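Every protein chain except one is present and positioned as in the full complex.
Order as written gives the chain letters A and B; numbering starts at 1 within each chain.
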Amino acid sequence: MSTSTAAQAPSVSRRTSTPMAASTVSMRWNWFLLALTAVVGALLPFILTPAELSVAMRVIIFALMGIGWNMMSGFGGMFSFGHAAYFGIGAYTTAFLLLDVGMSPWLGMIVGMAVATAAAVGISYLALRYKVKGAYYALSTFAFAEMLRLFVMGNDGLHRTLGFTVPVLQGDNWGMFQFSADSPNYFWIGTGFLLVALIVSMVFLRSRAGRFTIATRDDEMAAAAIGIPVLRHKLTVTAISAAITAAAGTLYLQFYMFVDPEIAFGHAVSNNAIITAVLGGVGMLWGPLVGAIIVAPLSDLVAALLRNPPEWLALLSGQSGLDIVIYAVILIACVLVLPKGIVGTIVTRSRK
Amino acid sequence: MAQSPAASLTPSAPAPNAEAPARPKRTYNGPSPRTLLVTLAMVVTASVLAGVVSGSVTVLFQALITGLLTGGIYSLIAMGLTLVYGVLHIINFANGAMVALSMFLTYAAVSGLGLHPYMALLITVPAMFVLGAAVQGTLLNPIMKAPIHTQLLVTIGLALAIENLLLMIFGPTPLSVELPGDHGVSFLGASVDLSRIYAFIGALVLVALLWLVLHKTRIGTAIRSVAASPEGSRLVGIDVKLIYVLTFGLGAAATAAAGTFVSTFTTIEPTAGSVFNLTAFVVVVLGGMGNVPGALVGGLVVGLTEQLGGLIFPGQSPLLTVFVVFLIVLFAKPQGIFGRAS
Partner (left out) sequence: MKKEEGTVKAATKLILVPTVAASLLALVGCQGSAALGGDHPDDTAKEVVIGSLHPLSGANAADGQQMSFAAQMAVDEINEAGGIESLDGAPLRIESVDTKSEPETAQSEATRLIQEGASALIGSFESGPSANISSVSERNEVPFVMDVAALDSILQQGYKYSFRIQPSGSMMGESSAEYLDQMTKDSGEDVTKVGVLYEQGNYGTAVEKAFANRIEELGMEVPSAISYDPASSDLSTQVQQAVAGGVDVLAVTGYYRDSLLISQAISSIAPEVKAVYGVANGGFDQTQFIDDAPNGGAGYLNANYRLDVTDDRARALSARFDKGFGAPMRASAALSYDAVNVIAEAVEEAASADPQMIRDAISHSDYEPVVVNDGRIDFDETGQNSHAAVSVLQVKDGAIRTVFPNDLAETVYTFPAPPTSAQN
């Protein structure tokens, strides 16, 4: 049984995706979609109400987390069950440097991305070096995230369980990455992050390294046999993944202005990254963004639906938990109907 | 440190280890004598260290006994998880929610029908078997060919749905089930409740039962065959999908037993099962995914590590040691302490 476990990872990913479709066949499509994202991102703050914009921010943060996860797990073929680690490192490094050192969150973000990258490369190197594979690898990433959460909870310098609160400044302050509540700047910055993350992914996937990474994912033995430096490519994709996820952590901190061990390193974070990417399409460049557009607002949509329930639901409305049950049912239904994710299904269809 | 607690479970959990030599190739690889010696040395060191740091023999005894007993509870809860992973390669995130569901079923049976809590097993086990089989048949069988994260997503959704349905039906106020005649017993100043000892025995019995089912019945043979090779099993005429359904049902039934035992000593709330999720994953990996006796051993390792670690590193969360040990063991033995699955 264990042998089939080990064999699972590569064979599984092969089924997942159509790697080249994203990077070569439809390059023009990608640039078009990128431009579309930029335009929509630029215009949305003028259209949405503040509450909707706050949900839209969540879409961006989810999308960044999903893109980060997708790099490592979708393209790199290493199933991460602990992306909260990198998200948390991003948020906590920024918060610590801001509050205890007085460093601007922009710099804090860079440092956070560097720390997260180092941590990701370190843990992945160990895991690959010691041949921890498949679900064992997944659970080692999960344990790593938990370990960080528990470490922060016991560390006085990181305020234990009390967390960090970002002090509110008056007005807009670009240098300190902080704006007034109804400022569209957060959303624009978030859109900027998103575009950068997407472009980085596109460029990487089109590069030699990216193609080798995907070749490695699809058949590690063959890749190694023809001389591809498997370890190096796996670590590269891990590094990119962690950096993107850490940036999402900083964005979260600056927008929500509070972070504690559970928020930063809690298991819900890892789950959200996975849900977003799986729903959109694993191993699909546009999967996480599409997934985030559905997942992030979904619970609010359901809650909104229940505030003025249709007749067939009226009987149950007012019951706490109902919205989450409906949310869960929709999630399950989506996966059952589109096991390749939304983008995955579209790409598969259009290629036939 | 890493494997230290493993040593002490050798005397305390003879059942699984005794079975190992009988079928050395097919069941699981027991630790080598060297590993045993090293771990024995480490558990003694850890215990001495814990004793010195805490400065009290009573505290140390309590930690060791509590470690073993909570370890038993962890393995009870992880049993279904490991079975499902071993055969279906599904990480069942809904395991904790299913434990909670079983706890509420126990509550309903005890308060509604006036049953003795352990008699509720007669209801919870079959009910959860049916539920588990239904989940596999309707939700998971159609996506068995999909990647592991797709199935994970379904179980995450399932967990949310179960927990919140329980909240809707039973409300938020914590409930409890009392075990008649439950009281504490003392041993060298350390003290434990009978209900926890019974749960520990329950874990042993459950391991034995599952082992018997897997190794001494035709269905068990089919399950193991599917676990080893679904394609090969199909070729020899086994209905693989049916085996999947039965396995998930069996896993759910094991989880049901866990829920009933646990309900006698903790509060019954919709989230009462998911608090075990994290440790249950660790237990499953340490024991070797799919290795039922391994889950028992893994549970004891985690239980002892948690307790001794809590003593050695005061002010830190006891679970921190568990996860550090977990990572070290994983790197040292990427297939879990006890290697391959049964």
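We take it that contacts are C-beta pairs under 8 Å (C-beta built on N, C-alpha and C of every residue); 3 or more make two chains touch, one makes a residue touch a chain.
Bear in mind that the values here come from a model prediction, so they are computed numbers and not experimental data.
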Among B:119, B:275 or B:328, contact with the omitted chain is made only by B:275
Which of A:263, A:292 or A:332 sits in contact with the chain that's absent? A:263
Chain not shown: contacting residue from B:75, B:233, B:255 or B:317: B:317
Among A:98, A:113, A:153 or A:228, the residue in touch with the chain that has been omitted: A:153
State which residues belonging to chain B touch the missing partner chain. 54-56, 58-59, 62-63, 66-67, 69-70, 73, 164, 167, 171-174, 176, 183-186, 190-193, 196, 262, 265-267, 269-272, 275-276, 307, 310-311, 314-315, 317-319
In terms of residues, what is the contact footprint of the unshown chain on chain A? 49-52, 54-55, 58, 153-154, 160-163, 165, 167-168, 180-182, 256-258, 260, 262-263, 268, 294, 297-305, 307-308, 320-321, 323-324, 330, 334, 337-338, 342, 345-346, 348-349, 352
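Going forward, only the chains that are shown with their structure count from here on.
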Residue numbers on chain A that touch chain B, as the complex places them: 1-2, 4-5, 8, 12-13, 15-16, 73, 79, 81, 126-127, 129-136, 138-140, 142-144, 146-147, 150-151, 153-154, 267, 271, 274-275, 277-279, 282, 316, 319-322, 324-325, 327-329, 331-332, 335-336, 339-340
Spell out the part of chain B that touches chain A in their complex, as residue ranges. 85-86, 89, 91, 93, 139, 142-143, 145-150, 152-154, 156-161, 163-165, 167-168, 172, 227-229, 270, 277-278, 281-282, 285, 288-290, 313, 315-317, 319-320, 323-324, 326-327, 330-332, 334-336, 339-342
